[in-house]
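Every protein chain but one is kept in place in this view of the complex.
The letters A and B name the chains in turn, as written, and every chain counts its residues from 1.
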Amino acid sequence: MAEESKPPQESESSQPEQKAATPAPPAKSAPASTAPAAAKPVAPAAKAPAPLQIPLDSELVRRYRERFGAAILDALEDRKQPYLIVECAQLLEIARYSRDEEKFDLLEDFTAVDWPKREKRFDLVAILYSFAHNARLRLKAVVGVEEHPASLTSIWPTANWLEREIYDMFGIEFSGHPGLKRILLPDGWQGHPLRKDYDILQQDTAWVRENLGIESGQ
Amino acid sequence: MQDDALQNNGTLLGADELVLNMGPQHPSTHGVLRVKLKLDGERVRGTECVIGYLHRGVEKIAENRTYQQFAPYVDRMDYVAAVSNGLGYCEAVEKLLNVEAPDRAKVIRTILTELQRIASHLVWLGTHALDIGALTPLFYCFREREEILKIFEKYCGARLTTHAFRIGGLQYEAYDEFEKDVERFCKDFERRIQDYADLLTGNSIWIGRTRNIGVLNAADCIALGATGPILRAAGVKWDLRKAQPYAAYDRYQFEIPVGTNGDTYDRYMVRMEEMRQSRLICLQAIENIPAGPIFGKVGKVIKPAPGEVYHAIEAPKGILGYYIVSDGSTQPYRVRIRPPSFVNLQALDTMIRGHLVADVVAVIGTLDIVLGEVDR
Partner (left out) sequence: MNATLQALLQFLQTWWVELVCGVVIVAVVPLIAGYVVLVERKLMADMQARLGPMRVGPHGLLQPIADAVKLLIKEDIIPRDSDALIFWFAPVISMVAALTSMGALYFGPSFRVAQGINIGILFVIGVSSLGFLGIILGGWASNSHYSIIGAIRSTAQLVSYETAGGLAIIAALLLAGTLRISAIVDAQAEQRVWFIFLAPVGFFIYLVASIAETNRAPFDLPEAESELVAGYMTEYSGFRWALYFLGEYANMIVVASVATTLFLGGWLRPFPNVHWLNWLDGLPPLIIALAGIYSIYRAGKQPVWVQSWFMWAVAFACFAVAAIFAAPIAFAPLRFALPGLNGAFWFLVKVSAYIYVFMWLRFTLPRYRFDQLMHLGWYILIPLAIVNVFSVGVAMLLESEFGWNRWLALIITTAFTLAVSVYLVHLHDKRAVMASTGRGVISDSYAG
């Protein structure tokens, strides 16, 4: 079981250099060749650093793979924090297994991330904690716009408001939720703000005009 | 979960339930919180919380600011305990960058965070006692809190929204009399906390108003995600500062206070004891603040490698978590803040069922919510 401990500095910092070198040589060499005056390469500050995810193959991951097989799409570790990418259809089953067998009894957080350029744009992220093992695990499920993932409220009642917030901010509807409606924004609001295509300055001007009686400044 | 009981009008006389609205403006809801109470006479049969009055879109703003620019925003969430929010955020980004703050910075961070925990609990105690009718503890608590805010003001110039920490360490060196001020406060505080205990702990009216009110047992706590003093009062001896130490907490000795019943009185005792333990941590810390730099190896431009990290701390209200996703640019791709008050407030429905209307105020007070954190 992977624990969170302070990562040793040296091994981690050397890795990005190696990883950075392989995927991005064309980007690095181009500016260096076209800027002869800048003899010193200032590349480390200018280029985007490469990702730090490494594939994970621990006891825990093996148990999950054994139980769910192909539903576990991937198992990675990022900065010493393990996470599993799972099939959305099996999320409920995997969650139940996590709570009952693997003793992840606390759903610490349940949220989503929007990657609009992907075909299935949303990442549902559930962060689980186990008191018995003092360890965390992240479950990620890839969800498309029209999909209705199963609600986790039957397993962890705390998911009630967390899922309402995901629905409010991203527009992901959960099937089987006892009362899915907006929580932070007013009930009649149009639009889902945390999606990347919702501009930072955008507002539901119709709602503002109707309910507050003012012209929204945005 | 909460609506099925509300649809059943199964009262004795077949009478309809009365819906009493504790509106957004109410002297005791600690901010703009609307609670719809379904009453059967005086007994509460169910509640529905309407929140979002203070929603400012902090998570969306985070995607449009650089990492350093976003740091002052987190203070405004739990504005009663701004320093803790800052600690969680800075440590999360430091994890994302794979750097650590130097020792001296960690210790000073610990001291300031523990002082902030005391200040937050003092606000809680004063307002909670006021809601239940004890007028005097409020003023005593705010008098002590004033001393802490003076220390913060001397340190970073602000009392409430401090932005005390930076990503990578601290910006300001501890001022000259920092240790003396903290020590003087801690020495004085022991007697003061005894004053509050004398006023409330053995008072039969206080016990009558808080014993067996708002009971939440351990299984319910974990199921509903309620953490912090609520979980400890239910009997679970667990504190993130001991389970997964951050900052300099692994160097100091302190106890985790635990309750037995999970009622309001136990939460009161747990928070009082937490204040005492925070005081002890501060006293241990100021004895030996290591010398050295206060800022780690973090450049002016923060561009973490693409990836994600989740870091949680034990804020005064519960577990405060930051889930930050980076796409390699100077602005975070997604910042998710796991607010303890939001998750704890969900437990209100379970805690208040079957109690009287006069207890609603006591239970909301014992949850110790800050609407800035609930709504973000």
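Here is the rule we use: a contact is a pair of C-beta atoms (placed from the backbone, for glycine too) under 8 Å apart; a residue touches a chain by one contact, two chains touch by 3 or more.
Quantities reported herein were computed from a predicted structural model and do not represent experimental measurements.
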Residue among B:76, B:106, B:163 or B:209 that touches the chain left out of view = B:209
Candidate in contact with the missing chain, chosen from B:35, B:132 or B:335 | B:132
Considering the whole complex, which of B:87, B:222, B:247 or B:269 touches the chain not shown?
-> B:222
Identify the residue among B:84, B:244, B:277 or B:350 that touches the chain left out of the display.
-> B:350
For chain B, which residues reach the chain that was dropped from this view?
-> 1, 5, 20, 27-28, 42-43, 129-136, 138-140, 143, 199-200, 203, 205-206, 208-209, 211-213, 215-217, 219-220, 222-224, 350, 353-356, 358-359, 361
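Keep this in mind: only the chains that are shown with their structure count from here on.
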Rounded to the nearest whole Å, what is the centre-to-centre distance of chain A and chain B, using the mean of the C-alpha atoms as each centre?
-> 25
State the interface residues of chain A toward chain B in the complex, per the touch definition above.
-> 4, 6-7, 9, 12-13, 16, 45, 48-53, 78-79, 81, 105-109, 111, 113-114, 125, 127, 131, 134, 136, 138, 153, 156-158, 160-162, 165, 169, 178-179, 182-186, 193-194, 198, 200
In their complex, what parts of chain B are in touch with chain A?
-> 1-4, 51-52, 55, 57, 59-61, 63-64, 95-96, 98, 100, 222-227, 236, 238, 243-244, 299, 301, 303-310, 312, 319, 321, 323, 325, 328-329, 333-334, 336, 338, 342-343, 345-346, 375-376
